[in-house]
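Pasting a structure below so you can have a look.
In this view, the complex is presented without one of its protein chains, the others remaining in place.
Letters A, B and C name the chains as they come in the text, with residue numbers starting at 1 for each one.
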Amino acid sequence: MSFEFGRHLHITIFGQSHAKAIGVVMDGLPAGEMIDFSAVESFMSRRAPGKNVLTTERNEPDFPVILSGICNDRTCGAPVCMMIENQDPRPKDYVAIQDIPRPMHADYPAYIKSGGYNDIRGGGPYSGRMTAPLCLAGAVCLQLLANRGIKIAAHIASVADVQDQLFDPVAVDASQMDSLLSRNFPVLNEKAGEEMRERIQAAKLDQDSVGGVIEAAAIGFPAGYGDPMFDGLENRLAQVLFGIPAVKGLEFGAGFSSTKMRGSEHNDPFYFSETGEIRTRTNHHGGILGGISTGMPIILRVAFKPTPSIGKEQDSVSFSRKENVKLTIQGRHDPCVVLRAVPVVEAAIAVVLLDYLL
Amino acid sequence: MSFEFGRHLHITIFGQSHAKAIGVVMDGLPAGEMIDFSAVESFMSRRAPGKNVLTTERNEPDFPVILSGICNDRTCGAPVCMMIENQDPRPKDYVAIQDIPRPMHADYPAYIKSGGYNDIRGGGPYSGRMTAPLCLAGAVCLQLLANRGIKIAAHIASVADVQDQLFDPVAVDASQMDSLLSRNFPVLNEKAGEEMRERIQAAKLDQDSVGGVIEAAAIGFPAGYGDPMFDGLENRLAQVLFGIPAVKGLEFGAGFSSTKMRGSEHNDPFYFSETGEIRTRTNHHGGILGGISTGMPIILRVAFKPTPSIGKEQDSVSFSRKENVKLTIQGRHDPCVVLRAVPVVEAAIAVVLLDYLL
Amino acid sequence: MSFEFGRHLHITIFGQSHAKAIGVVMDGLPAGEMIDFSAVESFMSRRAPGKNVLTTERNEPDFPVILSGICNDRTCGAPVCMMIENQDPRPKDYVAIQDIPRPMHADYPAYIKSGGYNDIRGGGPYSGRMTAPLCLAGAVCLQLLANRGIKIAAHIASVADVQDQLFDPVAVDASQMDSLLSRNFPVLNEKAGEEMRERIQAAKLDQDSVGGVIEAAAIGFPAGYGDPMFDGLENRLAQVLFGIPAVKGLEFGAGFSSTKMRGSEHNDPFYFSETGEIRTRTNHHGGILGGISTGMPIILRVAFKPTPSIGKEQDSVSFSRKENVKLTIQGRHDPCVVLRAVPVVEAAIAVVLLDYLL
Partner (left out) sequence: MSFEFGRHLHITIFGQSHAKAIGVVMDGLPAGEMIDFSAVESFMSRRAPGKNVLTTERNEPDFPVILSGICNDRTCGAPVCMMIENQDPRPKDYVAIQDIPRPMHADYPAYIKSGGYNDIRGGGPYSGRMTAPLCLAGAVCLQLLANRGIKIAAHIASVADVQDQLFDPVAVDASQMDSLLSRNFPVLNEKAGEEMRERIQAAKLDQDSVGGVIEAAAIGFPAGYGDPMFDGLENRLAQVLFGIPAVKGLEFGAGFSSTKMRGSEHNDPFYFSETGEIRTRTNHHGGILGGISTGMPIILRVAFKPTPSIGKEQDSVSFSRKENVKLTIQGRHDPCVVLRAVPVVEAAIAVVLLDYLL
């Protein structure tokens, strides 16, 4: 496996869903940065389950133990290691799946890859739980970015067929972002949010699940960063965002919808702003041209498939018996991963953006 | 910049649109592999412009000079370096843009990044021309993949609002792929292809451009490959595919449409095939679960924005005069990059898939 | 800083001498490998201080807590994380050096590098203590190597002016290596060992220190591994071995002494052994030619400078007062690091050799 990424800021994640602990090592943070760990904990609580009826009922207070890298609340240059001890594992829930791969989970390819030695408990290292260490890293990076005038926020752009309003890509501002960050169910259009919750609740009642899209914006990121051809902003954001379990699609700016436009419609005209900065009148490019930041808001959307764990009976196979079997998954699962994934997407963007600035 | 990627197979690209040469170094190919360079040239001719009225009229016979790494038509273990000497540059076409960034091109952020020292001629290293070395590498990799029973092919899934039929993701087969590889305008539905050509021709007449989507499939890739969390198949395919100029979106399997499905509809049931292999009855997962191959066809779609270079007058700025100006781009440009990008997408997939097998 | 290395097997170390914990993440171990953690603990006890009067009197039982990556005593494919909680820190010993860099330590350049925010306690992340996580990783790798028929052992080749006998480079064998691994003071010539201990004891009484050389051998490593020009065996062994604090020199095979030989004397003639293997009659090349293993024993020697921490008064500077000052270092220190570094050298070799085989 490969739980590392980053050039100047190397992130290494470790753990499995039911290991003794999960955690992250961050190597390359500059020394002397003040870290507010109560803000880290606040960020983690945004990802925490059990907040409301729409998320899994497991109780996971994912507050980290700081193992290294911090002296007197500041980075000291040594790698920062943060660990979350796992609790409340209930391994018995997972005994049935040792031999029967859950549809749409990594169980089957992981079995092949590991020769059957993979840790199946709770999805092992393929679990959505592995996004908790990513969020720890992101929460630290967000503070360093904030000190440099950069802000990141995301909202639920759709759940099933219900669409939230999208960001106005030339007019995302700090107050709008702050407002999103403080909400339990972050949407721009509250009425859309209500309908989304209904869809999720309906799926839950049906022992089923739904997918959705998260839209994120970053503002204040200066022009000129990105290393094309293969380490441009889009390349690296993609590398990390596709590391979030259940992500199946990604687009920047106008994305797939740009394919239906003509160039004359899609091209963003340059102009000098009143303060003498070069800006674009529209922002179909999503703040990135040729893999390099333009100084305009960075806009992207991430597609999450419906939660694969559903209560309904499904078709699968038995490895040992070499025959087709029926499978009913026990356990507690989010009927829609999108809600808890909002801070994860923000965290993924944060670790990538900070890397360029170091 | 960062023109390298790959773990076991390191690919390094060099050049600019109007440099003396462009090329690629491939380090990590196993020794003793027979390479058919006439097949490499055939592959390159699929990307070549000037084939018909829909592509730019420049004449670029992109056949490589083999500088190193090949002995008696076989790889010898040393890095394979292939070079294409640039011809027919017509640098005078680009004088105007030294001071005035072309909308939707990398000119502006590249200017910031390089302090004004970037090579602006033909887009310099940000040019679509840099996909030629990627294709050289891909053409070599495709041969090694073919020897291992793996085949890759792509088609134009849409241009503007015209949709081609999509692959049946459980029934992509070698003959269908071979048929696509031999076509000048690769589509599954010939009637859709005709309409697409009309859209492109219409845009050209309007001095405008259109975008589109390419869908690709890979078959024969065995289950169990991929290194999640950050070097899974999706992560690495994304890293390379977003290196192709004009790409703004990417999805695997059902992708964005999965977000509108319920889990019970989206989940692909496992079953034992008649030959005793574990397969899925549907393939919404696009051959990848948890970042690891499942042995089902790998299916992905890539969104290309409309060609930014259009003949119409556009708004831009003058760096030196610090004022808003009008810009009319001269030169010869593809009204739709999608056609020539089909082999580029195949090449990008090839270099990634082979890397996992080495 | 950069606490990572490795290609297929990524090693990431974290911690500081007086952080809450130190540890290591190993990503890339194959799944299904049985790990005997009592053997890991035995290996760690070879590095432990406090064994005898020649080493520091601190008590550090460096037994790891396994945080992740192990299921039922086997690797499961997820990153293996092992942590050692720090004890017995006595931070007060180090207050004086916050402002006054200790000669020959990293204090001064680390102060410059970190802008004064480095963790000075016990040398922080520059401490010899950071070799404990390297030994954890090495102890795991040694087990996988042993399963593949590869053995590594080292001895103290010199302390001050006292020389041990060197390995006969064509005749290192498993029993000789086992004998070294079981000794408290591993030397080939017991009489030389006694003299070395006298030199160390004498230095200690003088509140001084001495340096020395460690020679290591690896047998059973097959021919054909190594990736020149820059990831050959010598390159990578060097990269890791120079990561051990106090190492200032490294040579392979005949090393520096080869510079005084003629080619006709130095060249190792090839021959077919009785069992039909290609071997060399002498082994001045130390098992590596062109960066690639030849199948002969790998032989290397590592030079360790005298322990920089000595009890004698020394000249230094005060950062704050910007003047020259006298410094007397308190605390407990090894008068010779060589003894405890023997397993560290073995561990460093183990992580590198295993990486090539994965």
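In this section, contacts are C-beta pairs under 8 Å (C-beta built on N, C-alpha and C of every residue); 3 or more make two chains touch, one makes a residue touch a chain.
Note that the structure is predicted; figures quoted are calculated from it, not measured.
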Of the listed residues C:Met44, C:Leu67, C:Val80 or C:Ala254, which contacts the missing chain in the full complex?
C:Ala254
Contact with the hidden chain only, please: which chain B residues?
1-4, 10, 12-16, 19-23, 25, 27-28, 31-32, 65-69, 71, 74-81, 83, 110, 113-119, 124-125
Against the hidden chain, chain C presents residues 1-5, 13, 101, 103-106, 108-110, 112-113, 125-126, 130, 158-161, 203, 206, 208-213, 223-232, 234-236, 238-240, 242-243, 245, 247-256, 258-272, 276, 278, 280-281, 284-286, 289-294, 303-310, 312, 314-317, 322-324
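Criterion: only the chains that are shown with their structure count from here on.
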What chain lies closest to the overall centre, CA atoms only?
A
Geometric centre distance via CA averages, chain B-chain A, whole Å:
27
Multi-chain contact residues (two or more partners), chain A
1-4, 13, 110, 113, 125
